[in-house]
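For this view, one protein chain was removed and the others were kept in their places.
Here is chain A:
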């Protein structure tokens, strides 16, 4: 750290010579060092870019890169540098191969549980096969089914993700193909990869900048830096050094940005990964996105389930040894119990639920790339939003006008409806004419059908805004321009800060009118009179003061203000006069001031409401923008990120008229942090800011700083969502718990780094996402509670089979029929359940304490509802056996005889004798009946799982999918029992009608018990029952 004054910063070239050669030649060695290096590299990348090339004079520049500024590098020298630095390309991000992704789906998270289950099954089958001559194939089948389930679900989710994340290899595409360099005095077209540091490069309008350039000459060069900084407006580039910051100075052009117009010549100061763009790219690809909250939840769930399964398995292992079973049998039991705890269908259920939500969100314009990210938005507690394009329309629009000493408000809404202003004033007539005529923007052809606001234009943002505004609220600019042809013009430039044009007077007279627009203070300097209600008055102090006030007020709103004035040229400059704009041969002073027009990129109409919703949902919205603090603050106020009445420490100081040092900054809720301040902050100071202020705006932030802010928020324990559209946002997008890119305006890089894409670029869609995310979290809880419950009636038969030595009440096939058959659709249908209360009115869940599956859920599912279900199953089982002749008491200890294939005269309670096969048919009928009993009690379970707190009567039965689920599971159960051939295929036998009703009292009990439980919970909020059973 701290190299002299450059604390926390590294220039590309300081790091470059050391890392570059290695990258090219010593890859083997590098790989070993990679891990250690990676971290430090990443830390360095996070620091600010420091270039000093823009401060150098041309001579110094020439000396530094040992290049002749007219002849360029010698071809030989260039070759050597190329050898040293490597090609001018970005190292592609380490892409995970399709196989790796597929494997991640196959073996990640939940799947691993099922795999272990499958392996245990095969192990048990192997043991049985090895030690017993004849063994049931149940374990083999179960193992195969488990494996198939994982593979099918893996394929499904892989397919889902592959579909929504067609990853764009955008970095490759962004590199221009050819570059025009001057080497040895000759211009030559070379491949961009071959451009080296020190090369003399020429760019013209339409080119992509081949490398980071320090300009040495330019003609009207404008570049579009939007992909780098997020500023959408093209910017002038010239050889002058204008700003300390390399990102803002005029004389640097950045790799892979676009030259919009003009030409320029410059010296390459950085290539490939060491360019500013390259650093962001490597920063982005070097970041490892953390685990999604839902992945962490699933891991927690797996721990819980494993703990339950293993403890149950081990205790019954011990018990079976005590009961006198052999070691081998005990091991088989152990494995059987552990595997029985694996919820086979849950993986598929969770995947389908997430997919359904992803689909629903896609319909609402949130495209989710990573399935698990569906829920992340619901857990989000902080949103770091970019301003341009996300909160705003990313379209300069006229917001205010000032004429006749009055500020008028223009309509800035997306729809452009309503609001009128004093259109009758002659001053407005003049103002509109100047704005329309002294304007180089034109509509692109063939857009007559589009609303004016949506039409594309050529020209810069402000002029386009004026053009649209005039077209909208005055008259056709095209006709106006035809009536008043332009005869001369001085285009806007940064030194003049004004634009002037001369047109023929309207009424086909011989005279001309001079019109001018530009920076208000410059315009005022030209004026000696002003227009008030169409009458010219001499400029006075009162007017100047009014002007200053208006200018300050509009500027304070974060708006870009332009001044307008005109001069009717005297008759001497009649038609045909040759106006010379280089050596001015006409009067350009004592103009008449007309008014001001201010423009802003206005907030999207839906944003303030959305921000408000986020607020009430307990989500902190932080604005992080590359734009200026004033604009940022104005927009923040406009959209409610800074709520009304809250003020910054500076505002408080101004209001109380005390120096800022006397203000306790903690009292101010609002904080606007400038990027340059952020640069000098330690992470503790940043934490302090994030902790103590509820409304924060970060302005003028660099990509690295955005990343630091995100990390700061994450240090506070927040789940952070980041929205952004530019390349500059991509590191933060990647680092965030959920990165949200803009679908329309977003750069490909940002889309690639993001987890979610807002197809309509609308911040309001995030609110939908939050809502859906929270809903799916709640509904997943319900779904899991429902699915886990049937685990108990599935395991207990096996346990009692071991302890009481009764015939097995429920077989593996029937268990699979429940888990992968009847339980599936109802569990999924819970994903369609509507919210119980307004989920947008509560605080985001605490990822540490508010878990998806907690001990209360397990307690409810296993300890309470599951037990009732098990009893229902056992009751049915005992009924069937008793009605067929085996009374309950006679069953105890019957297992060995029952299972003996050669014991074919087993006597029942009535003295009848049964062959093995005959009693097995009865046993399988019991399995079928137990299975159907579970279906019957799962009806009730499904209905009680609809709600966690409310009564079903409050919630209603509006979930049609759920009703369909109940019907489906019933029909499926009936089909499995009655369809011919099922006795051979699945060993399911038809039941007598009465046996369907054995479980109904228990089904009713489940419903009543849970309604009572929920009633008590509602009556005694925070009471014991809530603390112990509310999941």
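The rule is short, and it goes like this: contacts are C-beta pairs under 8 Å (C-beta built on N, C-alpha and C of every residue); 3 or more make two chains touch, one makes a residue touch a chain; residues count from 1.
In the analysis below, contacts and distances are computed from a predicted model.
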| task | Determine which name in "NADH dehydrogenase [ubiquinone] iron-sulfur protein 2, mitochondrial", "Sodium/potassium-transporting ATPase subunit beta", "Gap junction protein" or "Presenilin" the UniProt entry assigns to the undisplayed chain of the complex. | result | "Sodium/potassium-transporting ATPase subunit beta"
| Hey, which of A:443, A:564, A:786 or A:878 is the one touching the hidden chain? | A:878
| field | Residue among A:641, A:853, A:868 or A:891 touching the omitted chain | value | A:868
| message | Touching the absent chain: which residues on chain A qualify? | response | 863-864, 867-868, 871, 874-875, 878-879, 882-885, 887-888, 902-905, 907-918, 921-922, 925, 992, 1001, 1005, 1024, 1028
